[in-house]
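A single protein chain has been omitted; all remaining protein chains appear in their positions.
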Amino acid sequence: MKLVQKRSKKTGLPPGTLVHIGERRPDKTSLQVFHYNAGGCQEFQPSPMDQLSQPDDESVMWVNVGGVHHIEVLETLGKQFMLHPLLLEDVANTDQRPKLDDYESYVFVVMKMLSLTDRKEIAVEQVSLVLGRNYVISFQENGTDVFQPVRERLRGGKGRLRQSGADYLLYALVDAIVDQYFAVLEMMGERIEALQHTVVDDPKPETLNDIHALKRQLLFLRRAVWPLRDVMNNLSRSDCRFLHEPTKVFFRDVYDHVVQIVDTIETLREMVSASLDIYLSSVSYRLNAVMRVLTVITTIFMPLSFIASIYGMNFDYMPELRWPWGYPLVLAIMAAVGVAMLILFRKKRWL
Amino acid sequence: MKLVQKRSKKTGLPPGTLVHIGERRPDKTSLQVFHYNAGGCQEFQPSPMDQLSQPDDESVMWVNVGGVHHIEVLETLGKQFMLHPLLLEDVANTDQRPKLDDYESYVFVVMKMLSLTDRKEIAVEQVSLVLGRNYVISFQENGTDVFQPVRERLRGGKGRLRQSGADYLLYALVDAIVDQYFAVLEMMGERIEALQHTVVDDPKPETLNDIHALKRQLLFLRRAVWPLRDVMNNLSRSDCRFLHEPTKVFFRDVYDHVVQIVDTIETLREMVSASLDIYLSSVSYRLNAVMRVLTVITTIFMPLSFIASIYGMNFDYMPELRWPWGYPLVLAIMAAVGVAMLILFRKKRWL
Amino acid sequence: MKLVQKRSKKTGLPPGTLVHIGERRPDKTSLQVFHYNAGGCQEFQPSPMDQLSQPDDESVMWVNVGGVHHIEVLETLGKQFMLHPLLLEDVANTDQRPKLDDYESYVFVVMKMLSLTDRKEIAVEQVSLVLGRNYVISFQENGTDVFQPVRERLRGGKGRLRQSGADYLLYALVDAIVDQYFAVLEMMGERIEALQHTVVDDPKPETLNDIHALKRQLLFLRRAVWPLRDVMNNLSRSDCRFLHEPTKVFFRDVYDHVVQIVDTIETLREMVSASLDIYLSSVSYRLNAVMRVLTVITTIFMPLSFIASIYGMNFDYMPELRWPWGYPLVLAIMAAVGVAMLILFRKKRWL
Amino acid sequence: MKLVQKRSKKTGLPPGTLVHIGERRPDKTSLQVFHYNAGGCQEFQPSPMDQLSQPDDESVMWVNVGGVHHIEVLETLGKQFMLHPLLLEDVANTDQRPKLDDYESYVFVVMKMLSLTDRKEIAVEQVSLVLGRNYVISFQENGTDVFQPVRERLRGGKGRLRQSGADYLLYALVDAIVDQYFAVLEMMGERIEALQHTVVDDPKPETLNDIHALKRQLLFLRRAVWPLRDVMNNLSRSDCRFLHEPTKVFFRDVYDHVVQIVDTIETLREMVSASLDIYLSSVSYRLNAVMRVLTVITTIFMPLSFIASIYGMNFDYMPELRWPWGYPLVLAIMAAVGVAMLILFRKKRWL
Partner (left out) sequence: MKLVQKRSKKTGLPPGTLVHIGERRPDKTSLQVFHYNAGGCQEFQPSPMDQLSQPDDESVMWVNVGGVHHIEVLETLGKQFMLHPLLLEDVANTDQRPKLDDYESYVFVVMKMLSLTDRKEIAVEQVSLVLGRNYVISFQENGTDVFQPVRERLRGGKGRLRQSGADYLLYALVDAIVDQYFAVLEMMGERIEALQHTVVDDPKPETLNDIHALKRQLLFLRRAVWPLRDVMNNLSRSDCRFLHEPTKVFFRDVYDHVVQIVDTIETLREMVSASLDIYLSSVSYRLNAVMRVLTVITTIFMPLSFIASIYGMNFDYMPELRWPWGYPLVLAIMAAVGVAMLILFRKKRWL
């Protein structure tokens, strides 16, 4: 998760010029097409340059594009489905803010897809979705598979998915993405719970780095989710003719989920801030406690040394020095003073 | 109160699939039905699979469901009252944000019910309420009874409740829930008052944990109450045909209560923040005071030891060493210096 | 000023049940009625159970009720003027947020009346005002008299008050209450000015308590005044038929005052926050300065003691010990070292 | 700049009673009238009680009143121009928030006039402006002259001013006032730049007072300018019939200036806050550095004194004491230890 994406290679180019922005990944661009209606579901993997077009009957076509760094593939698809150059530019640029653009003849949605890697790290990927009258095109930055359950439901043919139109497919894809957010939040929540114990029990300088890493991740999460609220709200109230009333109820449900996620992120942010406060106060308390103990030790020996140095003086007439019991007596006094101070400091809870 | 609910078992399932999210509790799902009108009130406890249906005369039916983890019960009720699958999904998922959904033929309200346990802890439970033309269905996460006063009023038959429609029953239930919030706030207020004395009089490291526990509880309270404001505002202005004008005045009253609660929570949050400030400054002041006292002690003995070490030197010609009154004189000087420093430091209020 | 009012005795009661919430005061409920028009002004004190009714000519009646803890009085008045049960409930509950409710046939305003006690403390009291076609009922929590000037103007008959309708009387009462806020703010302002000198000149641990007491008072003030802004704005734009155009100009003036008050409260809050910052930095600076002085003293004696301890060593061959001028020379060296360090530390401004 | 103005002498008076609030200044109230049209410009100084009235032809009259503490002058003018009593009350009360009131037959604007005194301090003065069909009345708290350039332009007769109506004169006056704000901001900006060097190079306890004085001034500035934004916006969109379309463009320009000023104030506030942070961290760093140096000195002498005290012991059998080279050897060891520690601490950058 970089703070700012390298975008400078685009500077000065005319608008609509397709330039891939993001980390270039080695794998080929993969295309997968589902063509289905209530009756059946066809599935095939065209080569990128194959001729595709939106179905002219009531069946629905879903084109899933894995990888957006091959500009030619985007251009071919753009021509076949008559997509606006700015839309394609946004697809190729993986540093987009989630948004909803309504281009009369299709709707364009950009989202961030979050998932957990095997090492429990957060992977971010941009997904762009185009909804036409009876087709959906989904562009994934690379081929990570959070859409697998949707595919299974298409193949299985059970439930509402095959019976419904392209708008419901869009919903199914969006819902699959948003569902993943909960998994990420769960993991974050667990880490923060763990952190809250660490800052109290065993605060170390590294803990500070952990806190700031979490803070940063939550900042990125918020950036990915916050604009989604408006996107989902607009989808559920859109007067676009491809979005039917019954499907909007489902988008309202996704909207509720997103609001819930935003809420949770804010709560987690407050917990992390609180952890930072506890950490700082905890560390400072410990450092001070150490200093206090050390200073108490020094303070106890000061008067003892002073007594010893008195009897180290070389005056001719120091009668105590001649007493046979002088030495043990002084030792006893020293012990008494030392023990008295120890008791006093303990009582005052300074030690 | 967990930061983030485990929701991951739902990931990938088609929407409308009923999955209970929350802590699974052992007790059976209990159903209780009140069927009443101005004339009388029938009360019975059907088995979960019994046939129920909304009354077709002007009487009102209240179905109270205790426990939402038996998916079959929800499905049966859903079929009998023709509830939308997404609504049932929200009922089963106890990690909902308070909200109001208007499904044409019924209104759906989700709230958090707060109550105090015997050990003065806050128990949170989700309550989902469905208001139809002449029925109300209330789903409780488990069977804790804040609705008892409403039941008594139904049985007693006095007051406005039996004379009014289902909308007034909804109000009565919502009002009973919101009333509980005040009890919770009262308890929080008392704890914070106590805390404010603790941080001044006897700040300890554990106090910090108390402060953050209170902060966290207030955060959760706010999350539960904040969205309720919109819910109540919408109910009191709703143009839903089941909500009659006279009842809306009552919902406006609940709205006022919720605004008052939100206000109080914000005030409490500010008081807790102030307590944290006082705590930190108080602890730091005390630590510093201890260090100052210890350092003053050390500082007083430094010159005394120095005087002693002078007369511990072994020069052949140190006339003072030969004086008969040398020793007592030096002791007297030491005492004078020590007392002078003590007085000085006391006067400067350093000791 | 308690953080949260005890409200729990109301929990579970049906809505509209009158329960007094607040501190029960011993004195009787007092009623005072002014019945006036441009021509004259009648004044009498009915017993609480007397029959009262709104005048049917163009004269105006003002019923002032001192004390709201006698439920029966409220009920009697409620019947006589046909007031909504929820309105009476709000009157009896002295823990209301300022608000404006428009009940078709009358307007209901709740405000907080602030006044300064003889000991310069802030006294808070709830005032509920009902404006009907040609009557105003004012409920005071107890009988503190900020309405005295209004009474005098009614009796005197000069000015606009006797010539105008009930809406102008409402304005006069509201204006009298808001005028008191300025007195309270003046007092707060003076305290904060004083505080700002204290934190610089003589910060003590008690100062911290003063700061937080002021902070808390401002928090309560804000809670009392903030919602009043909307109330006054709504009054000045209301389309209620009892409020005549010329009177609305006066309510706009009160609105301006309230906005001014809110502004001033925010400024005072920022000044208090700044005082806290200065206090903390001032205290920490002083503590550190003390430690520095003490440590400087210790540091000066370290090398002196070291020199003395060298000549306290018992080597057989230490030629300096045999020199006749050895002792005074060493004393001179010690004095020189001590003075040099003193000068150095003074120059570096460490002492 | 007091936190809260004394307003209490007004408490309890009927609304519309003229009471001067502010510092009473000794000088007389001065009146100056300009009566002009495209053709010529008459200028005279009537006595306060002279008969004045709005011109009945298309010429424009500007009445400038210096000093608002003579209530009789305000009352006379109020009668002559038929001004609302509340308007006069606002003029007399110099503790107004900037605002725009539209009284059908005239528009009333209250602003704060800022200027720099010779000693570079900010002087605040309230200016109230009344715009009628063909007259402008300006009330100044005292006679400070920021309107001089406007007077010159009126006398000179060049430019748009004499050709235009009363609305353009109002604009010219408002613009003259707002222009002064930039001068004040420039001075503040320079002080803050200077402050930013001070906090790094030479932070002293007085610097803290400077920072808070600046903070307070910016707070007052913001209070004076913030509401002006709405005033100017409303003037530039007003549908008042005295404000002609071409003049509104000019008010929009003033609006832009005010927004710019608000922006700059916010930036300056952030810079002052940053300065406070740097100051605190800088002071704490310096204090700590001093303590560290002192402690290093103490730490270096500890082992040296220890070595000396070993050879101060009086054991019979301490062979080193008999060695002829014992003493110089021990001195050499001490020097070596001391130098080694010095080098070590220097290397670790502790000294």
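For clarity, chains are labelled A, B, C and D in written order, and residue numbers in each chain start from 1.
As a convention for this text, a contact is a pair of C-beta atoms (placed from the backbone, for glycine too) under 8 Å apart; a residue touches a chain by one contact, two chains touch by 3 or more.
Everything numeric in this text was worked out from a predicted model, so none of it was measured.
Enquirer: Using the contact definition given at the top, list the shown chains touched by the missing chain.
Expert: Answer for the hidden chain's contacts among shown chains: A, D.
Enquirer: Looking at the full complex, which residue from C:G67, C:P203 or C:G312 touches the chain that isn't shown here?
Expert: C:G312
Enquirer: What subunit A residues would touch the chain not displayed?
Expert: So the residues of subunit A touching the unseen chain are 2-8, 10-16, 84, 86, 89-90, 95-97, 99, 101, 103, 205, 208-209, 212, 215-216, 219-220, 223, 276, 280, 283-284, 287, 290-291, 294-295, 297-298, 301, 304-305, 308-309, 311-314, 318, 320-324, 326-327, 330-331.
Enquirer: Over the whole complex, note the residues of subunit D touching the chain we left out.
Expert: Here the touching residues of subunit D are 148-149, 153, 159-161, 171-172, 175-176, 179-180, 182-183, 185-186, 188-190, 192-193, 200, 249-250, 252-253, 256, 259-260, 263-264, 267-268, 270-271, 274, 277-278, 281-282, 284-285, 288, 291-292, 295-296, 298-299, 302-303, 305-306, 309-310, 312-318, 348, 350.
Just so it is clear, only the chains that are shown with their structure count from here on.
Enquirer: With subunit C set aside and the rest fixed in place, how do the remaining chains group by touching?
Expert: If we ignore subunit C, what remains breaks up, so that the groups are A, B | D.
Enquirer: For the two copies subunit C and subunit B, is the contact made of the same residues on each side, with over half of the numbers shared, or of different residues?
Expert: Different residues, largely: of all residue numbers at this interface, under half are found in both copies.
Enquirer: Fitting the CA atoms of subunit C to subunit D, what rotation angle results, rounded to the nearest 5 degrees?
Expert: For the C-alpha superposition of subunit C onto subunit D, the angle is 70 degrees.
Enquirer: Can you work out the whole-Å distance between the CA centroids of subunit B and subunit C?
Expert: Distance between chain centres, rounded to whole Å: 27 Å.
Enquirer: What are the residue numbers in subunit D that touch two or more other chains?
Expert: Residues 312 of subunit D each touch two or more of the other chains.
Enquirer: Using the contact definition from the top, classify how the chains connect: line, ring, star, complete or other.
Expert: Topology of the interface graph: linear, an open chain of contacts.
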